[in-house]
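See structure below.
As you look at this complex, bear in mind that one protein chain is not there, while each of the others sits in place.
The chains carry the letters A, B and C, assigned in the order they are written, with residues numbered from 1 in each.
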Amino acid sequence: MMDKVKTNPLKNGIAAVRKDQHIFRLVLMLIAWMLFLAITRFGRFYSLLNFQTMAAQFPEFGIMALGVMVAMITGGIDLSMVGMANLTSILMAYLLLALTGDDGGLPAYAIPLVFVLGLGIGAGLGLFNGVLVTKFHIPPILATLGSGEFFIGICMAITGGAAVSRFSRTYARTINNRILGDMIPVQLLIFIIVAVVIWFFLTKTVFGTKLYMLGTSPKAARFSGLNTNKLLLKTYLTSGMCAGLAGLVMMANYNSARADYGGVYTLQSILIVILGGVNPLGGKGKISGVILAVVLLQMLQTGINRFPAISSYYIFLLWGGVLILVMVLNFFTERNDGLRFKKLVTTKF
Amino acid sequence: MKKTLLLVLAMTFLVSPFLFSAGQAARDDGYEIVVVPKDSSNPWFVRMKEGVDEYREETGLNVYQRGTAQIDATLQAQLVQDLIAQGVDAICVVPVDIESIDPVLEQARNAGIVVITHEGAALENVDYNIEAFSNVGYGAFIMDNLAEAMDYEGVYTTMVASLTVGAHNEWANAGVAHQKENYPNMTLLAAQPRVESHDNGDIAYNVALELFKAYPQLKGIMGTSSYDAPGIARAIEELGLVDRVFTSGTGLPLDNAALLESGIVKSLTLWDPAEAGKAMASLALKVLNGEEIAAPVDLGIGGYNAMTFREGSNTTLEGEGWIIINADNVYDFGF
Amino acid sequence: MDEMLKLKLKRISRKNEPYLFLVLLALCLLIEVRSGQFFAANNLVDIASALIVPGLFAIGAFMVIVSGGIDVSFPALASLSVYASTTYLLSIDYQGGVWLAFLLSILIGAVLGLFNGIFIGYFKLPTLIVTLGSTNVFRGIMQGALDSKQLATIPSGMREFGTSALFIARNPVSGLTSRMPVAFLVFAGVLILMFLMLRYTMFGRSIYSIGGSEVSAHRAGYNVVRTKIIIYILVGMIASAAGVIRVSMMQQLHPTNMLGMELKVIAGVVLGGTAITGGRGTLLGCMIGTLLIVIVENSMILLGIPTSWRSVFTGALIIIGTGVSARQVISMHKVKSRSIKQPIRRGA
Partner (left out) sequence: MADSLLKVVDVYKSFVGVKALQDVTFSIQPGEIHCLAGENGSGKSTLIKIISGVYTPDAGSIEINGRQYNKLTPIEAINNGIQVIYQDFSIFPNLTVMENLAVNSELSEHRKLVNWKRMRTIAEDAVSKIDFDVDLDELVGSLSVAQKQMVAISRALIFNTKLIIMDEPTTALTKREVSNLFKIILKLKERGISILFVSHKLNEMYEISENFTILRNGKVVATGSTKELDAEKFSFHMTGRKFTKRHYRVERLSSEPMFEAKQAGVQNGFEDVTFSLHKGEILGVTGLLDSGRTELALSLFGMRPIDSGQFYMYGKPVTLSSPKAAIHNKIGFVPEDRLSEGLFLPQSIADNVVISEIDRLTKKAGLVDKEKRAEEIEKWVRELAIATPDPNNLCQTLSGGNQQRVVLAKWLACNLEMLVLNGPTVGVDIGSKHDIHGILQDLAKSGLGVIIISDDLPEVLENCSRVLVMKAGRIVADLETDKTDESVILSYMM
């Protein structure tokens, strides 16, 4: 134990990053981009306010990406994140409206209540997906595509498409705020909590190990005595809770809730998760990769806005280019592994 | 290490277009005024960009338009936050969604940035909001056009980009209210009082097709989005309903010249987005320069040279309204 | 002989298409009952014309799914190729026929398809990742590099092609007319060609073979890499043709309004019984599935569903539709596994 304490944690960290080629590559890209910005747009990018702004922006889709990651580790996918998020936030917005006092304030229990209920609603919607996948055996991609549309539909039906707003500003002021001496955005804090919780579940608990196993081979998982249906239910429940939370963050950021907020996040979160190195076939993927991808994407997006002359559409080109580039580089490094593996397989027979 | 090199090379390749354009970046002296439209590919905002660019050339100020890659309330809010962090001097916004942009604009104002909006009368956190007209008046005006085409009688319905688009629904509501007051022989289709086009001409077309099939008594559709009327017109033409069914709405002249000339659409209404863009930038400059804003405000731009405050508001300035385009004047505007 | 008949019946009952067809029929009847308009000649023509573009996309998506992949890039690909070719034709003030638009767009589509194909075939990257990436790349090129804008006018050839009609259907009651676009012929032509290709060429069979087992296909002597690249080139070409048709029919070019169609197209293909794991599926089923989606999307008003309930209905349909087909696949498996235990037992 003593040895571990003595060794330089930074060194350990670097060694770990070097060991994982994919993470290493993402870090390099991030550094390259930040260097580029430092050279060309130092003053406009490297300000505290800018970093605070970015840190307040990415949590809403970052949390969604974390949910999608969990689903993808089991070999599934969740296309209904946005639907679940909006449905949750709309219902909670109605609740806040009801709780808003004549003086425009909220009772002290309101915000905790909204979070508890919001997580509950997200969990319920996620469970709905889980049931579609486990009981009705609908492939996750279709089940969540359909349910996503369905949830949005419910949002439209109950709001008629209008935004739900004019609830007490206290909610937005509490969440869309900075704490610790006006330094850390609350949204970032929420993201970190979610990330830590998911990281904890994936790496430190039995549940995490089981998820990776299930994603690797559902059949072997069944033969190992894992309750695969229960695991999948929990998976979609988790992604649902992430979606619910993302909805609550969006509700604070925009001080309102509406059926069509965050429509771009569906594909964006999948892009992030895949860029983060999660295998869409399941069984492989680290939260560190996904967080890096979230940060990289936010940096790209904000960075490119620092160049008024460059069309914001280049952001697509960058995203797509980075994704393909990382994958091709992985191909070159993993091909050697692949050969090694192939050899082992062939020598087996 | 070869791989690292490869990576750096690839990265450089990827960002090289930006390196080139980085050189021609904005001047650092003087005010930086940014116009944020709903998105950048809608011809409406392409036209607005023309006005903004023209304004930059005229004044030599650092004024530019920057839009999100697609219409999305959250993306727009994030772009504005980004501009706040960047420390621009003034932000002029055409909001996608009133509710979600308001808290962000509050942040902007707290950061000492001048906020000017367009089509955002309901916003609280603005320095000033410019309207080419009032939403109520504009809705009523579209209705007048439709009513005239329909000969003041018959069943009609309304089309909006989406039930979530505030301005469109306000126009439509105002149009319906106007009809109820003034055109007693017209009735709103009760079964489908409002349909959506999702800012997509093809959807507008298909929805119109269905409407005409399902409700043969339908005689008119009031469009709001600039994609609505052209899509509906295509349906009218194809179903052989020309001169039996009518539509009206917003649209740019040259884009719809063919429709107007062929008589499928009798008239469209609009205001010039380029002028609106200029007006916002000009007003922002006035505020930045600390000039007093008192009615009548003269922005030195046609249609915006004697603006007055809307009744009961000290932020919303109204201009002189809208234009009707029809087959006769479609080529007169130059856009 | 009796045995043969039984066998045949058994095989038919295992197929997905008959069930799907019944679902389709039920939906049509429901619309007919609610509106009395569904089986009117003009409505059928409208549905057929609305099927053209999603139908073409579905053919491409179908090939990819059968080969064991999934492609989400075709709308972006089609948008880019049609935008590039149309702006070029406008810039040279082209006055000729539509063929050049098709040719140019299909050529560009082939190149873009090759782009996908190289990453998928040669680098062996997962198809979802590549196409997700290329969607963004194509879009970035179109909107960033080409600075795409809505085009109010399109070349005259495309305009004429878009408005020309095979025949005009007239509803005797309402007097409404609908024209059957000539473009339908293109769709039908591509459909027939692809049907023939999938059934009567070794290339077509190789798509099924690769979807069934890539290793076996390689050992049997198929050039898997080349086949995959060709598949994506073909998909690029078909999608681009769909793009030209879409623009011609709309008489205007909205660069982005095809984006976002991918998920519904794929839903239609899978609804049509195509195995998402590859290897199995028929073009007929794929077309029925797509038709189902197109009809639902275009019959909300005929069904009298209020605008704000639209998404509830579409979402529910996708869930129920895929749920029914998933159920059917499972019950098929159950029948199969039961047959193992019957007197003539077969090992697993």
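Here is the rule we go by: a residue touches a chain if its C-beta (ideal position, glycine included) is under 8 Å from a C-beta of that chain, and two chains touch if they have at least 3 such contacts.
Since we're looking at a predicted model, the values are computed, not measured.
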Displayed chains contacting the withheld chain: A, C
Listed residues C:Arg34, C:Arg170 or C:Arg205, member touching the removed chain: C:Arg205
Contacts of chain A with the absent chain, listed as residue ranges: 204-207, 209-210, 212-213, 216-217, 219-227, 283-284, 339-341, 343-349
Touch residues of chain C, complete complex, unshown partner: 7, 11, 199-205, 208-209, 211-213, 215-217, 219-222, 275, 278-280, 336, 338, 341-342, 345-348
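By our rule, only the chains that are shown with their structure count from here on.
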Where chain A and chain B overlap in contact partners, by chain label: C
Greatest separation from chain C - chain, by CA centre: B
Cα-centroid distance, chain A relative to chain C, in whole angstrom: 31
Touching two or more other chains - residue numbers and ranges from chain C: 143, 308, 310
Per-residue overlap in chain A, given as positions that touch at least 2 other chains: 156, 160-161, 310-311, 313-316, 318, 321
Of all residues in chain A, those that touch chain C in their complex: 79, 132, 136-139, 141-143, 145-154, 156-157, 160-161, 267, 270-271, 274, 280-281, 310-311, 313-321, 323-324, 327-328, 331
For the chain A and chain B complex, residues of the former touching the latter: 25, 28-29, 32-33, 36, 40-41, 44, 47, 49-50, 52-54, 56-57, 60, 156, 160-163, 165, 172, 176, 250, 253-256, 258-265, 301-302, 304-316, 318, 321-322, 325, 329, 332-333
Contacting residues of chain C [partner chain A, same complex]: 119, 123-126, 128-130, 132-145, 147, 263, 266-267, 270, 276, 308-319, 322-323, 326-327, 329-330
